[in-house]
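Complex shown without one protein chain; remaining protein chains in place.
Here is chain A:
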Amino acid sequence: MAQRGAVLGRTALVAVAALALAACGGGGGAAGGGGDVTSIRVLDYYNNEPDRSVYARTLDACGQQAGVTIEREVVPGASLIARVLQQASSRTLPDVMMIDNPDLQQIAASGALAPISDFGLSVDGYADGVATASTYEGQVYGMQPVTNTIGLFYNEDVLAQAGITPPTTWDELRTAAAPLTQGQRYGIAFAANATYEGTWQFLPFMWTNGGEETDIASPQVAEALQLWTDLVQSGSASRSVVNWTQADVKDQFAAGNAAMMVNGPWQFPPLDKVEGLRYNVVRIPVPQSGDTQVAPLGGETWTIPQTGDAARQAKAAEIVACLNSDENQLALATERSTVPTKTALREQFVAQVPKMAAFTEQVQTARSRTQMLGEKWPEAATRIYTAIQTALTGGASPQQALQQAQNG
């Protein structure tokens, strides 16, 4: 009976205050100090299968190796940051903490994380973008075992029937999407909703065309947005894209309502369960053939918070290092349909999991979202999805929409 709350009830802001209130209580607990470390507290948001049990197994194995038991807390993705902030202010941060990579700089900036160099760890040999995402002001604060990005999924049967090969350039994408649109089916689906997901899906188009988040009113960004706008206004993509999450896009593709879609490899498990669906993945089309693809890097990074207990932190570092061992990078990547972050592992990985070839290739030149703007990224991401929505709903031309968003 939500409606029965008191007058000032559940405005979001009161919730913030409640967080602060919770912060005032608690305290202590974590910092035991000295003594033998027998258990390590871990916080992450892998609450869906197969991720949940894959990480449970890997963490337990790493704990065994380090001689500690793992006390794992799994929270839903949306509440991770709230939990981290609450624990930060009550000084009850876990020993090992997973953070979505674009959030790392926010948390590192607060001083709550220990640089991994304190424990003799480094990210040498990692893909550049991945290392950058875990770096704040020259110090590395996290190690990311696997990464992911988005590619272009296509329905093999539908494309074969229409005699169309998967598009590699924007022009090919336009000309392929039109005839693939028939009856109930749209040529392509993507997510352009009013969240960072919408921004994330747009980034490969914007970055590959030379657009930068530091100046979104540039012609390069406008051209990319023009492509999306054309796809929607010509009817090759549904107008509903402005309200679709990536999961909705996957559902449309799985139901045969879209011949192609922009999405990530985490959709493999649900797609593989769809009977009669044959699909494959290629790189996201580039503006001109020969252009270098620049895709955004996804995935989570593992950090060691400043708990004030050197012995526990050292054990925590062992766990983080173990999660990032060659063996575990490959195992996690294979089981979770992600890409190992150590460049040396790539060839071996693609040989093992050919389906991940397109994604692995994209990751080599991919970029982290916080590389240029750091803590300011959320603000820019909001502007970008607002401009996308304005242009796609016909509120303004792509150029004007981007200019408005930049000024706003």
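The rule we apply is simple: a residue touches a chain if its C-beta (ideal position, glycine included) is under 8 Å from a C-beta of that chain, and two chains touch if they have at least 3 such contacts; residues count from 1.
Throughout what follows, contacts and distances are computed from a predicted model.
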{"item": "UniProt protein name of the chain not shown, from \"Carbohydrate ABC transporter permease\", \"RagB/SusD family nutrient uptake outer membrane protein\", \"RNA polymerase subunit sigma\" or \"Phosphoribosylformylglycinamidine synthase subunit PurQ\"", "value": "\"Carbohydrate ABC transporter permease\""}
{"item": "Touch with the omitted chain, as defined above, among A:Q139, A:Q220, A:T382 or A:Q400", "value": "A:T382"}
{"item": "Candidates A:A82, A:A160, A:A311 or A:A344 - the one touching the absent chain", "value": "A:A82"}
{"item": "Footprint left on chain A by the chain that the document does not show", "value": "1-4, 6-14, 16-21, 23, 81-82, 85-86, 88-89, 106-107, 109-112, 184, 193-196, 238-243, 257, 378-379, 382, 386, 389-390, 392-393, 395, 404, 407-408"}
